[in-house]
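Scroll down for the structure; my scribbles are underneath it.
The complex is shown incomplete by one protein chain, all other protein chains being positioned as in the whole.
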Amino acid sequence: MTAIALEVTHIAKQFGGLVALRDVSFRVREGEVMGLIGPNGAGKSTLFEIVSGNLTPSSGRVAFFGRDCTGDPAHLRRRAGLCRTFQKVRLFESMTVAENIAVSARQCVKPGLDWRVEVDAILRRLRLEPQADRMPAEITLADRKKVEIGRAVAGFCRVLMLDESLSGLTHEEAEEMIGEILALNHDTGITVIVVEHVLSVLAAMVKRLVVLNNATVIADGTPNEIAHDPVVIAAYLGTKASVLR
Amino acid sequence: MTAGATPEGTTERQAPLRGSFLYGVVAVALAAGLPFLPFANDYIIAVAVRMLIFIALGQAWNIVAGIGGLLSLGHGVFLGLGCYAAGILFNEYAVPPWLGIWAGGVLSVAVALVMGAMTLRMRGVFFALATIAVSLALDQLARHYVDLTGGDNGLALRFLGNSLWFMQSRTPTPFLYAGLTFVIAYYWITQWVLRTRLGSEMKAVRDDEAAAAAAGVAVFRTKLLGLLLSAVMTSFAGTLYMQSYQAIDPETAFGLSQAIQLQLPALIGGLGTSWGPIIGGTIMILLSESTNWGSTKLGIAGVDILVYGLLLLAVVMYAPKGIMGLFDRRTRGAWRP
Partner (left out) sequence: MSSIETTMLPVLQAVLSGILVGGVYGLLSIGLSLAFGVMRIVNFAHGDLVMYGMYVGVVASTLLGIDPLLALPASFVLMAILGALQYRIVFRRFVGHTTLNQLLAAIGLGLALQMAAQLVFGVDARSAPSMFAGSYDLVGPFFFARAQIVAFLVAGVATIAVELLLRKTQWGKAVRAVADNIEAAEIVGLRSQRINLTAFALSCGLAGIAGTIMVTYYPTDPTKGFTLMPIAIIATTIGGLGSVGGAFLGGIFCGVIQQTTAMLWNSALQDVPLYFLLLVFIAYRPTGLFGQRSE
């Protein structure tokens, strides 16, 4: 019986009169690779920001390894091991790749360990060593995304939340990225939550999917179940993208 | 890695700027040896003192604005507090500036704490507006409480003659060495900040607050620490300013042109670098002295301020990384705001 890494219970969020989320609940087990999908405007981003600590929910709670962290600021959640990337890659543009990773390594590394060693280990793991001393503006988008993942997991990471980490990549780059992420999960046991628009990119990657639509969870199951779930298909019919493509 | 090696490096990964240490030694020797040079006179030494004080003030502003990215437009507040606190304590209670300097520091920390706590959680523009508001408020208060501050005319130190205990001197030479000490100490502090975790946090916050929080950085606390450090440094340099000029008035402390003189050194030299304010301050004072000399010849007042305005405009529009950005490849790390 594995631990529950992340538990979201009855989360609701209103912006003025607009309901962004209502009664969203799900659990993520430790070591799981889970996908969170939904059409545009379904509330994915709001949920993401609530879990990572940049928005406060109107009601409901977020628990991280059994501990309620609903009121904790973002940086404390990160130090506790709840890590994230951004939809549009956000690196520290005046720092080199290595320095970018060093920021979080210095913050989050376990006591007694050297952050420099951690930075080197991350660079090696993500095969970013040749880029270590380059500026973010000088490297490819795929590498920028890798740096962001490196920054997210450096030091101490138990749950990694990826916000559309595959969008904008070529097919090959996306394949490689999926490989890196799965290897990270396999080697270190980090729990991974992947947020994407559409299912197709995730089918090969995750064993479980949560589907968000109209501010709430409409389905929760394996990719195969989801792809044939009439409620999900109906939800995607009104939008330009289908579930699969 | 030796002290004084890299202008902006934060990890050991970067090679030290070769020769930078040598430049430092030469610069210090030049400044320290100035009184012994054949052409040296009190005017030239006084210009050098002014240069060193404004370099130190620029180094202090560079911490908050250059490394921390906080848009402080009213750093004259801390300069003024350093001047007035030491001056008033000395004039009224004969407290030596060796103690007065700490009073100014404590006051500056208090003001920075209140200002920071109220504004640093908001967008940067609000902090900028707040710094202006605080300096204007202090300006009106300083003009009004004439008994304490001398009002519009300002506060002049009672002059007791040469005295180390009261930091007074008829000649500018002692202040040359005091100023040099400040600049070296502040250079070292800048280096220290850049190399420690605080510096990496400040730069991360400067570049992207949300990403910094996602990297585990306590954003608000980092901004506040940077502001406090910079405020204390400015205030200390302010006390030196007071002892050297022996007078301060509201316009000089809190006025717009002073605020700009605090910003120009780092801007001209290169924001966020440890050499920037030194190079920029030197250029600013040389330029200001020559325009003053020129405008006195021509009999027009205010040309130096016009030059400052145009210089400010030119730097931010055409050389936002300052001089350090022009010749050093690795000042890619210098901040382009």
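Each chain carries a letter (A and B) given by its place in the written order, and its residues are counted from 1.
One rule holds in what follows: a contact is a pair of C-beta atoms (placed from the backbone, for glycine too) under 8 Å apart; a residue touches a chain by one contact, two chains touch by 3 or more.
Note that the coordinates shown come from a computational prediction; the quantities given were computed from them, not determined experimentally.
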Among the chains present in the display, which ones are touched by the chain that isn't there?
B
Sort through B:Ala133, B:Leu286 or B:Leu326 and give me the one touching the missing partner chain.
B:Ala133
Contact partner of the left-out chain, one of B:Leu107, B:Ile260 or B:Met324:
B:Ile260
In chain B, positions touching the absent partner:
65, 69, 71, 73, 115, 117-119, 122-126, 128-130, 132-134, 136-137, 140-141, 143-144, 256-257, 260, 263, 267, 300-303, 305-306, 308-314, 316-317, 320, 337
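Basically, only the chains that are shown with their structure count from here on.
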Give, as an integer number of Å, the spacing between the C-alpha centres of chain B and chain A.
43
Chain B-facing residues of chain A, complex:
52-54, 73-75, 78-79, 83-86, 90-96, 98-99, 102-104, 106-108, 116, 119, 132-133, 135, 151-152, 155
Which positions of chain B touch chain A when the two form their complex?
10-14, 197, 200-201, 203-204, 206-208, 210-219, 272, 332-336
